[in-house]
Every structure is written in C-alpha cells, then in structure tokens.
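All protein chains of the complex are present and in place, except for one that has been dropped.
Then we have chain A:
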Amino acid sequence: MEDGRAASQPGSGSTEPGGGEQISLHNFCGRLSEQLVHFHAMRLRDSLFLWIGEAPQLSSLAVAMCTPRDSIPASTSLLGDASDSTSNCLAQRLASKTKKQIFVSYNIKNTDSSFILLVENRIKEEMTAFPEKF
C-alpha cells in the first residue's frame, strides 16, 4: 500500500481521497535566535496543520480561515490556554497568506513578537522552497 502510493499512476485517481491529493507530511527545523525550533506540517485538502515546538509537546491549537466579509481571517482557540493568542495570531497570518484553513499549534515558551516574526519568516521560507508540501 505504502509503496504503491509513491508511484500513483494517473488512472488510479478515483480510488484516492479528494481525487488524487494525499495528505503530505513535512518536517523541518530552524535555529532562530540561538534556539532550535522544530516544525511539522501536514497538508490536507484545502487545509494545513502546522506544529511548531522546541520539544515534542502539543499543548495549544488554534484554527483560522478567511471569510468573505472581513480582511482579517476568523480564528478560534481549540486547545490549551485561551489567553495565549500566539497560535491564534500565527494561524490568522498564515490563513491570510495561503487562503487555506490553517491549524497552528505553537509550543514554545518564547512568545516575543520579534521571535514569532522569525518563526513566521522561517515558515514562509519553507513554503517558498517546497510549495507542494503546504
């Protein structure tokens, strides 16, 4: 099964969810102001799950998506401390960039806006380098 997937022929599209676009997983990392930050992206159909962390913890989750009425994407916190809006903000910014539904889980103690900007830039850099993964 696993092997057949890599070499999916054009004719096999009908048996795949979403008519050919499978979930893709992509791990990358970056050293941002002396700190090693890990990223895990899961691309689904018209949506993206992005985890950002220094250790393999998942303790916050937010979702954002564009709306026709407002230039700022709608977002909500799904998991974790609702007063910490870092996952929320990041999800909003990525949603307005990609126009997709974005799930973000930000799990780093450092929530300075300058640091988050570095994180965001690292994500955008990776999006430019591997657009098919996002």
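Everything that follows uses one rule, which is that a residue touches a chain if its C-beta (ideal position, glycine included) is under 8 Å from a C-beta of that chain, and two chains touch if they have at least 3 such contacts; residues count from 1.
Quick note on the criterion: contacts and distances are computed from a predicted model.
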Review point. Given the options "G-patch domain-containing protein", "Large ribosomal subunit protein uL15m", "Proteasome assembly chaperone 3" or "RNA helicase", which would UniProt use as the protein name of the unshown chain?
Key: "Proteasome assembly chaperone 3"
Check your understanding: For chain A, which residues touch the unseen chain?
Key -> 1-2, 5, 15-18, 21-23, 25, 27-31, 36, 38, 40, 42, 44-47, 49, 51, 53, 55-59, 61, 63, 76, 78-79, 101, 103
